[in-house]
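Below: one structure, written as structure tokens.
The complex appears here minus one protein chain, its other protein chains still in place.
All chains are identified by letter, namely A, B and C, in their written order; residue positions are counted from 1 within each chain.
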Amino acid sequence: MAPHAIAIIGQGSPDSGRAIDDAEECGRLLARRGVTVVTGGLGGVMAAASRGAKSEGGLVVAVLPGIDPGVANPHADVVVCTGSGEGRNLAVVASARAAIAIGGGWGTLSEIGLAKRIGRGLVLLGTWHVGAPDGWDPGDAPLLATSAQDAVEIAVGL
Amino acid sequence: MAPHAIAIIGQGSPDSGRAIDDAEECGRLLARRGVTVVTGGLGGVMAAASRGAKSEGGLVVAVLPGIDPGVANPHADVVVCTGSGEGRNLAVVASARAAIAIGGGWGTLSEIGLAKRIGRGLVLLGTWHVGAPDGWDPGDAPLLATSAQDAVEIAVGL
Amino acid sequence: MAPHAIAIIGQGSPDSGRAIDDAEECGRLLARRGVTVVTGGLGGVMAAASRGAKSEGGLVVAVLPGIDPGVANPHADVVVCTGSGEGRNLAVVASARAAIAIGGGWGTLSEIGLAKRIGRGLVLLGTWHVGAPDGWDPGDAPLLATSAQDAVEIAVGL
Partner (left out) sequence: MAPHAIAIIGQGSPDSGRAIDDAEECGRLLARRGVTVVTGGLGGVMAAASRGAKSEGGLVVAVLPGIDPGVANPHADVVVCTGSGEGRNLAVVASARAAIAIGGGWGTLSEIGLAKRIGRGLVLLGTWHVGAPDGWDPGDAPLLATSAQDAVEIAVGL
């Protein structure tokens, strides 16, 4: 049976800053626990998380929007080309038990919504603040983490 | 050439309340202007917007997640079965020049993200509050509307 | 409730020849019967079928692969941008009660397979010959038509 997988979702650029450091650390910590890391396969947070996981010998999966595997960052063991465009955001979060969202990006916001929509666990680390409208009950709220280590602890425990 | 289309996105239930009234009014106002109304084709906000548009003789398009047209609400002139599951959220917003988001729903949040990700205009009416993380520039923010009439004015002007 | 829809699937080029004449005639005949015509929204067979239907005042739906409505042929009343790439082939056949396949194209072959996979009626007119392997029962075979008129009669009767 496939090992547990956790998705790290986040902005595709820039390639440095707090979000990048957090993503790389999350990748490392997940790999050390034997958790497969799934990302959207491109740059920024996606590349950093993949690089971190690979540096610890983890299994890394890139789930790309298009059909050209050549655009994936170089840290993935498996490159899946969905051909679904931004529709691949659903595949990223659906392919994991839980997702850790890091940093900005409108695509990241869409993945936050999709992860909750399909009932996946979700941990937020320095990312979008989302507030439901009055009179609508969002059910279980996403969980807030204060550090990469905290985010991984929460996600693995879900 | 196809007429302009505007998407109304929002929660699939319940079927009454402020969001439902707003959605129905937006549908009516868009139809009166000759704008095609696109929704996700199910209940709640989607049904209300479609019903409103249909009551004014508008052209109404339902973009469903699955392959069974029988689950669409009864107000659509055209029922598109994407077969893409929640991936159809992309098709809903991509098929319109702009989207008006009303009420709650995690799927609605994903559509807010997707609309901005692909550069569509977006108007928020009594829906999610979204705040970008520190250090990430979301570019043009979605526009806030205070009433159905206001939302339609803004969306049509985009 | 939405009117019945039939998809016309076929090659995106060239724009003249037997397949194009057949597609345009199918579009005309379907529109005269009040049937909505669904196509993949681009050139060749798709444009011809749409042009034929429009010339008779029919309702025409274009289901595009990408997110840019500007690439649609000019004959559609409704342009749906799935953003699913070639995955939109599923949406084309799923959005109709039955499909008429005309001419060549590898994408057309995929739509033939998808239409049968999801249980839609399928009529073949001057298109791929497909033969199931020994030992596998394909169930109901697609129906062969000998002319545009024949194809429409069969499709409408399914």
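By definition in this document, a contact is a pair of C-beta atoms (placed from the backbone, for glycine too) under 8 Å apart; a residue touches a chain by one contact, two chains touch by 3 or more.
As the structure is a prediction and not an experimental result, all values here were calculated from the model.
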{"item": "For the chain not depicted, the shown chains it touches", "value": "A, B, C"}
{"item": "Contact with the hidden chain (one of A:A62, A:I100, A:A132 or A:A155)", "value": "A:A62"}
{"item": "Identified contact with the non-displayed chain, of C:R28, C:R51, C:H75 or C:K116", "value": "C:K116"}
{"item": "Of A:A91, A:A132 or A:V152, the residue in touch with the unshown chain", "value": "A:A91"}
{"item": "Chain not shown, touching residues in subunit A", "value": "1-3, 5, 36, 59, 61-63, 67, 69, 72, 74, 76-84, 87, 90-91, 94-95, 118"}
{"item": "Where the unshown chain meets subunit B, residue by residue", "value": "66-67, 83-87"}
{"item": "Residues from subunit C at the interface with the omitted partner, ascending", "value": "11, 17-19, 84-87, 89-90, 103-114, 116-118, 126-138"}
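As a working rule, only the chains that are shown with their structure count from here on.
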{"item": "Farthest chain (mean CA position) relative to subunit A", "value": "C"}
{"item": "Between subunit C and subunit B, distance of the C-alpha-averaged centres to the nearest whole Å", "value": "28"}
{"item": "Centre-to-centre distance between subunit C and subunit A (centres being mean Cα positions), rounded to whole Å", "value": "38"}
{"item": "Contacts with 2+ other chains: residues of subunit B", "value": "84, 87, 90, 118"}
